[in-house]
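Some notes on the structure that comes next.
Just one protein chain is left out here, and the rest sit where they should.
So, subunit A:
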Amino acid sequence: MDVSIRNVRKEFDRFPALHNVSLDIHSGELIALLGPSGSGKTTLLRLIAGLETPTDGSIYFGPEDASLKSVQERNVGFVFQHYALFRHMTVAENIGFGLKVRKGNDRPPNEQIRKRALELLDLVQLSGLENRYPNQLSGGQRQRVALARAMAIEPRVLLLDEPFGALDAQVRRELRRWLREIHDTTGHTTVFVTHDQEEALELADRVVVMSQGRIEQVGTADDAYDRPNSPFVYGFIGDSSTLPVRVENGEIWLADRTVGLQVNDVPDGNASLYFRPHDITLLDGCGGCIAGTVATSRRVAGTRRVELEVGGSQHRVEIELPIEHVAAERSRIAFRPTRWKVFPDAQDSTA
């Protein structure tokens, strides 16, 4: 089911949690909402589910306006961070709940509900635990039950709010792979929320990066990592270094030196240069470079991270060098980013 979010705004007592958000989710895709805490991810997810109503805008499921429908009618599967299982029901009863509360002809007979529950239990690899109560399960098992319960109603969209947030790292990684497998088997349109970029980038077909109630960027993991379209995304995803620069006639200047990089789509004025620590090339002479004094140098896994002070001690940037590189011994290093981006400073855009 395609889901289309159109110009949705959400205020809580005048506090804007989402500003004019639009997003198209394609049928069958696994999409991640990624952003720091408080960026509005949960709010967006709850709006899709119908657990909140938008202050403005609408949400379409396929061709129909879902905003007009109640939570019950939307037929979405929702998985909560803290499982939200019914503790007085067995695992099988939990999974069958959505079918059991159906009315009239839509309600399958009991033995069929149980059969379906057992099938789903098999899908989430918990066969044999159908008669346990939730408090007899581990966190990871509970979340699997919660997912099975959500899938039992054949939801049009599956929504997961930080589903692995309460689990330890080991279980998280396991469940992540497992969720991808389940998604590939069942093909549900799935939206999941996370603040863990590794989780989002590894798991999702597309990632929606959010910040302060706005969508910053929508794209594949490669898009988000290699082609960040805003300073926020650059800073939020992966490591990045930044320097304040000036643009003059398409030439980038760092204080009174040219960096040796050209841009053509950035207006003259103050701007910020962003690059990844490993996307650099070292230079011997400096006819257009960034030069700095080595402040610290530390070993990080297979590489060496060097922190440079650029322009006196005003700015610090990090670059990455191969372990055995001779430059690591030097006290002064000149380099130029190979992959980088310049964002004009907002307040100076008229200068």
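Quick note on the criterion: contacts are C-beta pairs under 8 Å (C-beta built on N, C-alpha and C of every residue); 3 or more make two chains touch, one makes a residue touch a chain; residues count from 1.
Definition applied: contacts and distances are computed from a predicted model.
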The complex's invisible chain, by UniProt name, from "ATP-dependent helicase", "RNA polymerase sigma factor SigY", "YqhG family protein" or "Sulfate transport system permease protein CysT": "Sulfate transport system permease protein CysT"
Selected from A:Phe61, A:Phe78 or A:Phe335 as touching the chain missing from the view: A:Phe78
Candidate in contact with the missing chain, chosen from A:Asn135, A:Asn249 or A:Asn264: A:Asn135
Selected residue (touches chain absent from view) among A:Gly40, A:Gly98 or A:Pro277: A:Gly98
Sites on subunit A contacted by the missing partner chain, in the whole complex: 49-51, 71-72, 74-78, 80, 82, 84-89, 97-98, 101-102, 133-135, 146, 149-150, 152-153
